[in-house]
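Only one protein chain is missing from this complex, and each of the others stays in its spot.
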Amino acid sequence: MNQTPRSRVVSAVLTKDLRIEARSRVVTNQVLPFAGLIMIMFAFALDNDDVLQRVAGGLIWLATIFSLFVIVQRSFAIDTSDSALDSLRVAGIDLSAVFLGKAIALTLQLIALDVVLIAAAFLLYQVQVSAAGLVLLVTCVICATTGLGFVGTLYGGLTAGTTGRETLLPLLLLPVVAPVLIAATRATEAAFGSGGAATSEGWAWVGLLTIFAAVFGIGGSLAFGPLIDE
Amino acid sequence: MQNAGFIFASYVLTIGAILLFAVVTLRRAKESAKLVEDKNKPWI
Partner (left out) sequence: MKASQVNTGVSLKMSQSSQKFSSTGTQATRVIGVLAIVVMAWVVISGLVFTPADVVQGESVRIMYVHVPSAWIAYLAFIVTAIASSFYIFAKRHSLGFDRVAGASAEVGVMFMAITLITGSLWGRLTWGEFWQWDPRLTTTAFLFVTYIGYLAVRRLDGSIEQRARRSGVIALLAVLEIPLVHFSVVFWRSLHQRATILDPNGDVKMDGLMLFTLFSGVVAFTLVFAWLVLHRQRTMLLSDLSNERGLDNAILARQSENASN
């Protein structure tokens, strides 16, 4: 069978997902305000500047993970609504390429979200970052969102088109993303120097994030096809 | 026996949970066995 090259499928799916976002602006108009609200609500709940500065890293990543659920669900709701995923299968397209395309699109959206959340942490929680810390922070965001993009797409595909997915997805995803929450929080804290953490401590955590992204990138590419294939 | 409450509680809970699982499984087996032909029960 004469198949479309993988790279073209990946970029087609990627541009499709980003174009949907560019036209509907759901992430910018709904998910971003939602994540920003979480940051403000945390400030209400904790009600202490020192505590907020200390836990800022964790709050950024919790807000990211909550937003991840929303974005993933929406992304797959669009794909399953007009049996778009089924059409891709009928077209005989390599589903691991679809997986990669969707995962990269999700990662890019999460990166955009995190940039805003980190800016909000600077404004609301008065965190500070050094030049070395900034390098660590950027690397951490890229590695963590890549991992989240892979697992999010994988589990989103698993629950796509089933009833009760809104409640099932967080139950399945939260335990899986726990390592990302732990590692990204520690790395971000090291970058902010919260609690007297040294910047150098953060790099080991970035290593863990990279392993996580690699494991679920490979696992997801292999598993996504059989999952979607009915 | 010291701390007898905690110790008995853990034994009772363990055995109780196992018994409950067993009873529920057997009851469900009995109900659904009525609906299925014997030729579909490979363990007979």
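Letters A and B mark the chains as written, and numbering starts fresh at 1 in each.
One rule holds for everything that comes next: contacts are C-beta pairs under 8 Å (C-beta built on N, C-alpha and C of every residue); 3 or more make two chains touch, one makes a residue touch a chain.
Note that the structure is a prediction, hence the values are computed from the model and not measured.
For the chain that is not shown, the touched chains among those present are A, B, taking the whole complex. Between the chain not shown and the residues A:5, A:33 or A:219, the one that touches is A:219. For chain A, the list of residues touching the undisplayed chain reads 154, 158-159, 162-164, 168, 171-172, 174-176, 178-179, 182-183, 186, 201, 204-205, 208, 211-212, 215-216, 219, 223, 226-227, 229-230.
Within the complete assembly, residues 1-4, 6-7, 9-11, 13-15, 17-19, 21-23, 25-26, 28-30, 32-38, 40-44 of chain B touch the chain that is not shown.
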